[in-house]
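Quick one: this structure, given as C-alpha coordinates, is what I'll be asking you about.
Every protein chain of the complex appears in place save one, which is left out.
After this line comes subunit A, so read on.
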(Lines give C-alpha, C1' and ligand atoms only; values in the text may rest on other atoms or scores of the structure.)
Protein backbone atom coordinates (compact mmCIF):
# COMPACT_ATOMS: atom_id res chain seq x y z
CA UNK A 1 0.00 0.00 0.00
CA UNK A 2 1.30 3.44 -0.91
CA UNK A 3 2.34 5.45 2.10
CA UNK A 4 1.12 9.02 2.64
CA UNK A 5 4.21 10.77 1.39
CA UNK A 6 4.13 8.72 -1.82
CA UNK A 7 0.52 9.73 -2.49
CA UNK A 8 1.53 13.40 -2.10
CA UNK A 9 4.59 12.80 -4.29
CA UNK A 10 2.43 11.09 -6.92
CA UNK A 11 0.00 14.04 -6.99
CA UNK A 12 2.97 16.40 -7.25
CA UNK A 13 4.53 14.60 -10.21
CA UNK A 14 1.17 14.30 -11.94
CA UNK A 15 0.31 18.00 -11.48
CA UNK A 16 3.82 18.95 -12.65
CA UNK A 17 3.44 16.78 -15.75
CA UNK A 18 0.00 18.15 -16.60
CA UNK A 19 1.18 21.72 -16.04
CA UNK A 20 4.07 21.04 -18.42
CA UNK A 21 2.02 19.82 -21.38
CA UNK A 22 -0.72 22.40 -20.81
CA UNK A 23 1.88 25.21 -20.68
CA UNK A 24 3.12 24.21 -24.14
CA UNK A 25 -0.35 23.37 -25.53
CA UNK A 26 0.54 24.73 -28.95
CA UNK A 27 3.16 21.99 -29.23
CA UNK A 28 1.21 19.24 -27.48
CA UNK A 29 -2.53 19.62 -28.13
CA UNK A 30 -2.88 21.56 -31.37
CA UNK A 31 -0.69 19.42 -33.72
CA UNK A 32 -2.71 16.17 -33.25
CA UNK A 33 -5.92 18.08 -33.98
CA UNK A 34 -4.44 19.48 -37.21
CA UNK A 35 -2.81 16.17 -38.28
CA UNK A 36 -5.96 14.17 -37.65
CA UNK A 37 -8.11 16.71 -39.47
CA UNK A 38 -5.84 16.21 -42.49
CA UNK A 39 -6.17 12.42 -42.16
CA UNK A 40 -9.95 12.72 -41.97
CA UNK A 41 -10.06 15.03 -45.00
CA UNK A 42 -7.63 13.11 -47.20
CA UNK A 43 -8.14 9.47 -46.24
CA UNK A 44 -11.71 9.72 -45.04
CA UNK A 45 -13.44 12.15 -47.34
CA UNK A 46 -11.36 12.32 -50.52
CA UNK A 47 -9.84 8.81 -50.81
CA UNK A 48 -12.42 7.08 -48.61
CA UNK A 49 -15.34 7.86 -50.90
CA UNK A 50 -13.65 5.90 -53.68
CA UNK A 51 -12.77 3.01 -51.39
CA UNK A 52 -16.34 2.42 -50.30
CA UNK A 53 -17.29 0.27 -47.31
CA UNK A 54 -14.85 -1.56 -45.10
CA UNK A 55 -16.09 -4.50 -43.01
CA UNK A 56 -19.63 -3.20 -43.40
CA UNK A 57 -18.87 0.38 -42.29
CA UNK A 58 -18.13 3.52 -44.27
CA UNK A 59 -14.40 3.99 -44.66
CA UNK A 60 -14.53 7.13 -42.51
CA UNK A 61 -16.32 5.28 -39.68
CA UNK A 62 -13.78 2.49 -39.96
CA UNK A 63 -10.66 4.68 -39.66
CA UNK A 64 -11.88 7.06 -36.92
CA UNK A 65 -11.11 4.66 -34.00
CA UNK A 66 -7.72 3.80 -35.51
CA UNK A 67 -6.78 7.45 -35.95
CA UNK A 68 -7.83 8.28 -32.40
CA UNK A 69 -5.71 5.36 -31.19
CA UNK A 70 -2.81 6.54 -33.34
CA UNK A 71 -2.87 9.94 -31.60
CA UNK A 72 -3.11 8.24 -28.20
CA UNK A 73 -0.06 6.10 -28.97
CA UNK A 74 2.14 8.90 -30.29
CA UNK A 75 1.13 11.42 -27.63
CA UNK A 76 1.51 9.16 -24.62
CA UNK A 77 4.89 7.96 -25.90
CA UNK A 78 6.30 11.36 -26.80
CA UNK A 79 4.96 13.05 -23.65
CA UNK A 80 6.76 10.73 -21.26
CA UNK A 81 9.86 10.30 -23.42
CA UNK A 82 10.46 14.03 -23.82
CA UNK A 83 9.49 14.98 -20.27
CA UNK A 84 11.58 12.31 -18.55
CA UNK A 85 14.54 12.83 -20.86
CA UNK A 86 14.22 16.61 -20.36
CA UNK A 87 14.36 16.03 -16.59
CA UNK A 88 17.48 13.91 -17.08
CA UNK A 89 19.03 16.45 -19.46
CA UNK A 90 18.46 19.40 -17.10
CA UNK A 91 19.35 17.17 -14.12
CA UNK A 92 16.08 18.04 -12.34
CA UNK A 93 15.38 14.30 -12.14
CA UNK A 94 17.71 14.64 -9.13
CA UNK A 95 14.93 16.54 -7.32
CA UNK A 96 13.02 13.26 -7.20
CA UNK A 97 16.01 11.00 -6.68
CA UNK A 98 17.19 12.76 -3.52
CA UNK A 99 13.64 12.66 -2.09
CA UNK A 100 12.00 9.56 -0.62
CA UNK A 101 9.90 8.95 -3.74
CA UNK A 102 9.52 5.27 -4.59
CA UNK A 103 10.32 4.00 -8.07
CA UNK A 104 6.71 2.91 -8.55
CA UNK A 105 5.55 6.44 -7.67
CA UNK A 106 7.89 8.01 -10.22
CA UNK A 107 6.63 5.60 -12.90
CA UNK A 108 2.99 6.17 -11.94
CA UNK A 109 3.44 9.95 -11.97
CA UNK A 110 4.97 10.04 -15.44
CA UNK A 111 2.53 7.46 -16.83
CA UNK A 112 -0.29 9.53 -15.29
CA UNK A 113 1.00 12.56 -17.19
CA UNK A 114 1.14 10.56 -20.44
CA UNK A 115 -2.39 9.28 -19.82
CA UNK A 116 -3.74 12.77 -19.13
CA UNK A 117 -2.28 14.21 -22.31
CA UNK A 118 -3.22 11.32 -24.56
CA UNK A 119 -6.79 11.13 -23.23
CA UNK A 120 -7.18 14.88 -23.73
CA UNK A 121 -5.88 14.48 -27.27
CA UNK A 122 -8.26 11.52 -27.80
CA UNK A 123 -11.18 13.74 -26.77
CA UNK A 124 -10.01 16.54 -29.09
CA UNK A 125 -9.60 14.14 -32.04
CA UNK A 126 -13.00 12.56 -31.32
CA UNK A 127 -14.58 16.02 -31.34
CA UNK A 128 -12.85 16.78 -34.65
CA UNK A 129 -14.20 13.49 -36.07
CA UNK A 130 -17.76 14.68 -35.38
CA UNK A 131 -17.30 17.05 -38.30
CA UNK A 132 -16.71 14.10 -40.63
CA UNK A 133 -18.82 11.25 -39.26
CA UNK A 134 -22.57 11.68 -38.95
CA UNK A 135 -23.37 9.10 -36.32
CA UNK A 136 -20.57 8.29 -33.90
CA UNK A 137 -21.75 5.15 -32.12
CA UNK A 138 -20.33 3.50 -29.02
CA UNK A 139 -20.83 -0.24 -29.00
CA UNK A 140 -19.09 -1.14 -25.73
CA UNK A 141 -18.02 1.75 -23.49
CA UNK A 142 -16.15 -0.53 -21.06
CA UNK A 143 -13.86 -2.00 -23.71
CA UNK A 144 -13.48 1.43 -25.29
CA UNK A 145 -12.21 2.99 -22.05
CA UNK A 146 -10.18 -0.04 -21.00
CA UNK A 147 -8.40 -0.34 -24.33
CA UNK A 148 -7.54 3.36 -24.55
CA UNK A 149 -6.31 3.54 -20.94
CA UNK A 150 -4.24 0.35 -21.24
CA UNK A 151 -2.77 1.40 -24.59
CA UNK A 152 -1.88 4.84 -23.29
CA UNK A 153 -0.30 3.27 -20.19
CA UNK A 154 1.69 0.87 -22.35
CA UNK A 155 3.10 3.59 -24.60
CA UNK A 156 3.76 5.89 -21.67
CA UNK A 157 5.87 3.07 -20.22
CA UNK A 158 7.51 2.69 -23.63
CA UNK A 159 8.37 6.39 -23.68
CA UNK A 160 9.82 6.10 -20.21
CA UNK A 161 11.95 3.13 -21.26
CA UNK A 162 13.21 5.09 -24.25
CA UNK A 163 14.05 8.09 -22.04
CA UNK A 164 15.94 5.91 -19.54
CA UNK A 165 18.37 4.83 -22.25
CA UNK A 166 18.42 8.07 -24.25
CA UNK A 167 21.58 10.14 -24.10
CA UNK A 168 20.61 12.82 -26.65
CA UNK A 169 17.34 14.31 -27.89
CA UNK A 170 17.89 12.39 -31.16
CA UNK A 171 17.60 9.14 -29.21
CA UNK A 172 14.00 9.87 -28.25
CA UNK A 173 12.91 10.42 -31.85
CA UNK A 174 14.43 7.23 -33.26
CA UNK A 175 11.86 4.79 -31.83
CA UNK A 176 8.77 6.82 -32.86
CA UNK A 177 10.15 7.27 -36.37
CA UNK A 178 11.50 3.80 -37.08
CA UNK A 179 9.32 1.58 -34.88
CA UNK A 180 6.07 3.20 -33.73
CA UNK A 181 4.98 4.86 -36.97
CA UNK A 182 5.50 1.75 -39.18
CA UNK A 183 3.83 -0.53 -36.62
CA UNK A 184 0.88 1.85 -36.26
CA UNK A 185 0.40 2.16 -40.04
CA UNK A 186 0.57 -1.64 -40.33
CA UNK A 187 -1.61 -2.12 -37.24
CA UNK A 188 -4.92 -2.00 -39.05
CA UNK A 189 -5.63 1.73 -38.68
CA UNK A 190 -6.47 2.13 -42.35
CA UNK A 191 -7.48 -1.39 -43.34
CA UNK A 192 -9.00 -4.61 -42.07
CA UNK A 193 -6.49 -7.47 -41.82
CA UNK A 194 -9.16 -9.74 -43.28
CA UNK A 195 -8.25 -8.12 -46.62
CA UNK A 196 -4.77 -9.69 -46.41
CA UNK A 197 -3.74 -13.17 -47.51
CA UNK A 198 -3.43 -15.82 -44.83
CA UNK A 199 0.35 -15.56 -44.55
CA UNK A 200 0.27 -11.75 -44.24
CA UNK A 201 -2.56 -11.99 -41.72
CA UNK A 202 -0.28 -14.15 -39.59
CA UNK A 203 2.51 -11.57 -39.91
CA UNK A 204 0.10 -8.72 -39.10
CA UNK A 205 -1.03 -10.51 -35.94
CA UNK A 206 2.55 -10.38 -34.63
CA UNK A 207 2.11 -6.61 -34.34
CA UNK A 208 0.78 -5.72 -30.86
CA UNK A 209 -0.67 -2.42 -32.08
CA UNK A 210 -3.13 -4.40 -34.20
CA UNK A 211 -4.75 -5.70 -30.99
CA UNK A 212 -5.00 -2.21 -29.50
CA UNK A 213 -6.52 -0.64 -32.60
CA UNK A 214 -8.99 -3.51 -32.93
CA UNK A 215 -10.00 -3.50 -29.26
CA UNK A 216 -10.67 0.23 -29.51
CA UNK A 217 -12.54 -0.19 -32.79
CA UNK A 218 -14.64 -2.91 -31.17
CA UNK A 219 -15.57 -0.45 -28.42
CA UNK A 220 -16.81 1.99 -31.06
CA UNK A 221 -18.20 -0.22 -33.84
CA UNK A 222 -18.55 -3.68 -32.34
CA UNK A 223 -16.22 -4.96 -35.07
CA UNK A 224 -12.74 -6.43 -34.61
CA UNK A 225 -10.32 -8.48 -36.71
CA UNK A 226 -9.12 -10.25 -33.56
CA UNK A 227 -10.73 -11.99 -30.61
CA UNK A 228 -11.41 -9.47 -27.82
CA UNK A 229 -10.18 -11.72 -25.00
CA UNK A 230 -6.93 -12.30 -26.90
CA UNK A 231 -6.59 -8.58 -27.63
CA UNK A 232 -7.03 -7.54 -23.99
CA UNK A 233 -4.71 -10.32 -22.81
CA UNK A 234 -2.00 -9.14 -25.22
CA UNK A 235 -2.34 -5.51 -24.10
CA UNK A 236 -2.35 -6.37 -20.39
CA UNK A 237 0.57 -8.78 -20.87
CA UNK A 238 2.67 -6.12 -22.60
CA UNK A 239 1.81 -3.63 -19.84
CA UNK A 240 2.97 -6.00 -17.11
CA UNK A 241 6.17 -6.91 -18.97
CA UNK A 242 7.08 -3.31 -19.75
CA UNK A 243 6.33 -2.12 -16.21
CA UNK A 244 8.59 -4.87 -14.84
CA UNK A 245 11.43 -3.85 -17.17
CA UNK A 246 11.12 -0.12 -16.44
CA UNK A 247 10.79 -0.74 -12.69
CA UNK A 248 13.86 -2.94 -12.63
CA UNK A 249 15.94 -0.42 -14.60
CA UNK A 250 14.96 2.59 -12.48
CA UNK A 251 15.34 0.67 -9.24
CA UNK A 252 18.91 -0.16 -10.24
CA UNK A 253 19.50 3.45 -11.26
CA UNK A 254 20.17 2.65 -14.92
CA UNK A 255 20.41 5.91 -16.86
CA UNK A 256 19.71 8.07 -13.81
CA UNK A 257 22.37 7.28 -11.21
CA UNK A 258 26.12 6.90 -11.65
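Rule of thumb we're sticking to: a contact is a pair of C-beta atoms (placed from the backbone, for glycine too) under 8 Å apart; a residue touches a chain by one contact, two chains touch by 3 or more; residues count from 1.
Here is the rule we go by: contacts and distances are computed from a predicted model.
Engineer: With one chain of the assembly withheld, which option in "ABC-2 type transport system ATP-binding protein", "Geranylgeranyl diphosphate synthase type I", "Urease accessory protein UreF" or "Mannitol-specific phosphotransferase enzyme IIA component" matches that chain's UniProt protein name?
Structural biologist: Going by its UniProt entry, the chain not pictured is "ABC-2 type transport system ATP-binding protein".
Engineer: Pick from A:19, A:137 or A:194: which residue touches the chain that isn't shown?
Structural biologist: A:19
Engineer: Among A:9, A:213 or A:234, single out the residue that touches the unshown chain.
Structural biologist: Once the missing chain is taken into account, the touching residue is A:9.
Engineer: Using the definition of touch stated at the top, determine which of A:101, A:128, A:144 or A:157 touches the missing chain.
Structural biologist: The single option touching the absent chain is A:101.
Engineer: By the contact criterion defined above, which parts of subunit A meet the unshown chain? Give residue numbers in ascending order.
Structural biologist: Against the left-out chain, subunit A lists 3-6, 8-9, 11-13, 16, 19-20, 23, 86-87, 90-92, 94-101, 253, 257-258.
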